[in-house]
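Structure in structure tokens, see below.
Take a look at chain A:
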Amino acid sequence: MHWPIDLIVLTFVIFCAIAAISVKDLLGTAILFGAYSFMMCLLWAVMGAVDVAFTEASVGAGVSTVFFVAAVFRTSRRTKD
Partner candidate 1 sequence: MTDLLALIVAKYNYWLYVILMMIGLYAMIAKTNLIKKLVGMNIFQTAIILFYVSIGYKTNATIPIIKNAHDAHGAVIHAADYINPLPHVLMLTAIVVSVATFGVAMALAVRIYQRYQTLEEDELRMRLSEE
Partner candidate 2 sequence: MDNYPALIVVTPLLAALFAGLAAWIEERLSYPIALFGLAVSVFSAFKVLMQVIDSGTIHYRLAGWAPPMGIEYRIDLLNAMVLLLISSIAFLNLVASFKSVDQETNDRAGSFFTIYLLFVTGLLGVTATGDLFNLYVLIEITSLTSYAMVALGDRDRGPIASLNYVFIGVIGASFYLLGVGYLYMQTGSLNMVDVANILQGHQGSSTVLVAFILCMIGIWIKMALFPMHVWLPNAYSYSPVAFSRVVAPLMTKVMVYVMIRLMITVFGFDYIFVTLHLSEAVVWLSTIAILAGGVMALAQKNLKKMLTYIIVCEIGYMVGGAWMGNQLGMTGAILHILNDALMTFALFLAVGNMVYKINKVDLIDLKGLFGKMPWTMAGFVLAAFSIIGVPPTCGFFSKWYLILGALEKGAYHFAVALIISSLICAVLFFKVFEICFFEPMSHGHGESHGPVAIEEAPVSMLIISGLVSLSLIIVGLYSGTIVNTVILPFLK
């Protein structure tokens, strides 16, 4: 039974999601978003979806975050909400 791990990771996921959309700095959002993706990837690995977890680790936590940082670099870090 590994549902306790599952539950802990899920709590982290929700925490990261809320933090990512409420931080007042877009670069911070980018990093929290990467953390969110990585937590999500852990969760899927726990559930046995290894291929999906692998993809999310390389795409969500890797390349998407890089695109995100690149876009923030070319625009601005400022956000009102």
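Quick note on selection: all candidates are chains of the complex that A comes from, given by their letters.
Methods note: a contact is a pair of C-beta atoms (placed from the backbone, for glycine too) under 8 Å apart; a residue touches a chain by one contact, two chains touch by 3 or more; residues count from 1.
A quick note: this is a predicted structure, and the numbers were derived from the prediction, not measured.
Here chain A touches, in this complex, candidate 1 (chosen among 1 or 2). Partner candidate 1 is touched in their complex by these residues of chain A: 3, 6-7, 10, 13-14, 17-18, 20-21, 26, 29, 33, 36-37, 40, 43-44, 47-52, 55-56, 59-60, 63-64, 67-68, 70-72, 74-76, 79-81.
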